[in-house]
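Omission of a single protein chain aside, the complex is shown with its protein chains in their original locations.
So, subunit A:
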Amino acid sequence: MDSEIAKAQEERKKMEKELASLTTLTFDKELYGGTDRDAYVTSIPVNDEDDFEVGDNEVARKLASYTAPKSLLKEMPRGGDEMDDGGFKKPSKIIDREDDYRRRRLNRVISPDRHDAFAAGEKTPDPSVRTYADVMREEALKREKEETLRAIAKKKKEEEEAAKEGRETAAATKEVAPKRRNRWDQSQDDGSAVKKAKTGSDWDLPDATPGIGRWDATPTPGRLGDATPSVGRRNRWDETPTPGRLADSDATPAGGATPGATPAGVTWDATPKGLVTPTPKRQRSRWDETPATMGSATPMAGATPAAAYTPGVTPVGGIDLATPTPNAINLRGAMTPEQYNLMRWEKDIEERNRPLTDEELDAMFPQEGYKILEPPASYVPIRTPARKLLATPTPMGTPLYAIPEDNRGQQFDVPKEAPGGLPFMKPEDYQYFGALLNEEDEEELSPEEQKERKIMKLLLKVKNGTPPQRKTALRQLTDKAREFGAGPLFNRILPLLMQPTLEDQERHLLVKVIDRVLYKLDELVRPFVHKILVVIEPLLIDEDYYARVEGREIISNLSKAAGLATMIAAMRPDIDNIDEYVRNTTARAFSVVASALGIPALLPFLKAVCQSKKSWQARHTGIKIVQQIAILIGCAVLPHLRSLVEIIEHGLNDENQKVRTITALSLAALAEAAAPYGIESFDSVLKPLWKGIRSHRGKVLAAFLKAIGFIIPLMDAIYASYYTKEVMIILIREFQSPDEEMKKIVLKVVKQCVSTEGVEAEYIRSDILPEFFRNFWVRRMALDRRNYRQLVDTTVEIANKVGVKDIVGRIVEDLKDESEPYRRMVMETIEKVVANLGASDIDARLEELLIDGILYAFQEQTSDDANVMLNGFGAVVNALGQRVKPYLPQICGTIKWRLNNKSAKVRQQAADLISRIAVVMKQCQEEQLMGHLGVVLYEYLGEEYPEVLGSILGALKAIVNVIGMTKMTPPIKDLLPRLTPILKNRHEKVQENCIDLVGRIADRGAEFVPAREWMRICFELLEMLKAHKKGIRRATVNTFGYIAKAIGPQDVLATLLNNLKVQERQNRVCTTVAIAIVAETCSPFTVLPALMNEYRVPELNVQNGVLKSLSFLFEYIGEMGKDYIYAVTPLLEDALMDRDLVHRQTAASAVKHMALGVAGLGCEDALIHLLNYVWPNIFETSPHVINAVMEAIEGMRVALGAAIVLNYCLQGLFHPARKVREVYWKIYNSLYIGSQDALVAAYPVLDDEQNNIYSRPELTMFI
């Protein structure tokens, strides 16, 4: 045995050696993902076009095999998710559902405060404040730099290519590898000068201009690199190899917190040491997580790639000093959330993979047959972090291994107890709220710091607190907003909103805070407008509808508070920002501003922007604003339509293709919003549009076509016909376009053209249909869902013009196509066409083909979740009506055969089909056939799949409904007993169909069934009152009514009254409703005695049940109540004096219904009597009780008149006790709102005082 073990050890050693030889490279591999350096692009392009190309490449690569379209593949799992979560959204991080484009919001910088020209008046702005001019200059600088960089890149590429060519000719014989290295070196040589220039522009600027104030204001110095948007150009080599995403750690606006905490004037360029705090924070990476001994031992100056970031700014020594010691690791306030998450994850994995202890091993292995070996002397255990360290070739050599178990005691996951009743703090929050954990003496803080602390506390409560905490905190923030001041508030709130781990709910709450605060701060927000926009704009493109609405609301409030001038000044610089994301969101925000402040106010500005000579981006954004305005405010653009069109029309001939495209799209949006009016405003663009479709291709053409598609429906019939013919040539040409987007647009335009009045059927038939069907009615179209939808819609629209026969005739053969999705598309089209237009157009031959086709398609279906085939079958059969008679035996044969099928789905569809066509079968006088089907279905009632059973019950119900109780086979007396056990089934669909069927029988054919059977059913029905679905409970309660009507109320009532004793509330409530319904159907006098007798049972639930039944009873019987009011008054008296609150509440609501029912019927004496019992309850504080009491008094106002209730009220209006006055004024107010006019005659007579006349002499006039 020993020799075996020795051999195994030998082998392992060999393997380890091999591995060790590999590990020399792992350093690079870990960093660069295992591929060679050469595989890296040295820069990432910014343009959108390049992104598109990437997408194309991917498609091209994948085309080797046939597969479903990507959109479909992506959609499917999503559908599954929606089903799973049962309608409730789980708390989710926003960032998880965002795509890359939306995530670009994190690249934005919360810009420093800006100069408020209104507040400053005539004064020259302080140089330390950023003014509009500063911002504009910066933007111009950025743009210029971007252009320069682009030029440099271009030149570099050219040079490289030239060099490559030269090399290729010169050293053609050389082998590939050295050549590549050669190029690598050379490119670095070439690049060095360039790089120097670049870094100079990136980094030297702040230092070179130390005096300029605007750099001081930038709150996150570590992010300068980002603020200057060299993002796209950033060299990969410069990136810190953080394990989390770098962009994220950049985006956490950590710096925002730090300068705030040290307001004593640490300016960033004055003392570079100020940088030290934030810098290590953002650079804390895996490198920093090394155990303590490591961190200080390793001189990482050269090795830390982070140093590349801050060469000029921070002295290198500073970084080394800042390398975190273990204490710093513990202080998680300084960690970015990603890093924390990563660490948490790592810890978790480590915990799972920890080595087994000796005890555990002893427990696992048998005691005998094994030998415990001594570990070899050279053995050192390898753990994950340790392996990483070993792999890192540090200059000082590998330090000794530190046992990680020591750290276990640190309890990373358990947060420090938050002091002072603060809510739980998530680890991600430490960064923002960490200061709250320092148990500082608040007295010692300066007032400013106290304020900061207070704001932080309130925000934390809003973000993480319980609902009451949140509510009070929100209220305090609102009330004290002006006291706190805009600056401190927004400096706290806005960074939180940029937190990458934010969840939907948290964002909602924070946005709510902003909204409230905005309202209070009003014009004080002006310097912060841009900051707020930076965090709110992303909401406008969120996929969640409510987030978008919220974003709009905030921006609209913001623009109302700040005013148009400030809004424009804040957003103008972003209009020609180089980042498309920024321009997009800015355009959307501008449209909100326009809708808030009115379009006319914004028109001059828009006009100027759209004509900008300086950059096409500005024109593009300006036109996009118009588009967004149209989308946002819809038909309200009509008054300004002409001016909006005039502003953008020149864009159709713009030199830039993107501007032309967006102009066409904006025109489309305007026309869509204006429909069906406003064609005269588009006169000026018709010509360029129609000229454009002849000269353009591709995307621009698609946009132009879209615009035309929306404009044509606005035209008069003659013009529409003319222009349609013009555009149709192009459209028909584009029918063959392989571009999916173009296809969709073409289909849409065809639909719009065809539906306009002037286009004639004959023209469509001869000119459009042949090409249309040849190009679009192909199998491929059925695979993409959006194409599918659009094609069906367009075809249905064409059918509306040319009639059923042409369309159905063309596609009916395809019902037998071999592709199922295609058959389904055909079926759906036929269904819609036939449902719209009927089947009178269809001749005998087509009818035959059609029935044949749908039978084939129905039988051949394998999977159909949307019931397309079923609906289509039903629609066609119902449209054909009596003409189906000859085919019915065949159809029924199919159904019968399929009812017997092995697959549950098939059986279910067959049963569903019966319920669809039952009415038509009756029309065709096929009652015998239906009876036969009834018997067949009856035999299948033993079905075990609930979905199928539900459908079978539904089919039975349809048959019973159609042929009636008497002719039904099997006879009702046999059918119903078979249903009784099925009532026990808990499946919703079964319950619903079964109770419907039973209820129908109880309603129409109760006499066929003995009373004993009905009583049995009554007991079963009680159980159904527990159902979750409201429809089932309602049907059950109604069935009680029918049964009571059939067999008399006594027995049913006894059952129901007994059921009042059960514990479940819902069950009791439903029982009371059932009692009330029984009383209504069988007249109250048959029920009331027993019911009132039941009140004598000394049990709370029963008494309340009785009262509730009375309440429902009087609600249902209305005026009939006047005969019973005197009978129940003593009972209500007793209930209104009961100690139990619920008694009084329920009795009060009974009184309300009673009063409302008998208003004007002469029962005032009883009502006043009851009012005297209700009135003392007005001081109740329990919400339900006080509501019921107030409603009872309202009822009395209606029944007795306002004057009488006012007299009750007057005694307390000026009561010395405030609590009393409040209640009485509340009653007075509701009286006043309800019948103000009636009070005029009843107001008390007030005596005049010295200067004041209170009397109303007019009322005493007498003729």
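In this section, a contact is a pair of C-beta atoms (placed from the backbone, for glycine too) under 8 Å apart; a residue touches a chain by one contact, two chains touch by 3 or more; residues count from 1.
Here is the rule we go by: contacts and distances are computed from a predicted model.
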item	value
Among "Splicing factor subunit", "DNA replication complex GINS protein PSF2", "Ubiquitin-related modifier 1" or "ATP synthase subunit gamma", the UniProt name of the subunit that does not appear here	"Splicing factor subunit"
Absent-chain contact - pick from A:363, A:377 or A:1233	A:1233
In subunit A, positions touching the absent partner	468, 1181-1183, 1186-1187, 1213-1214, 1218, 1221-1223, 1225-1226, 1228-1229, 1232-1233, 1236-1237, 1239-1240, 1243, 1246, 1249, 1251-1254, 1256, 1258-1259, 1261-1263
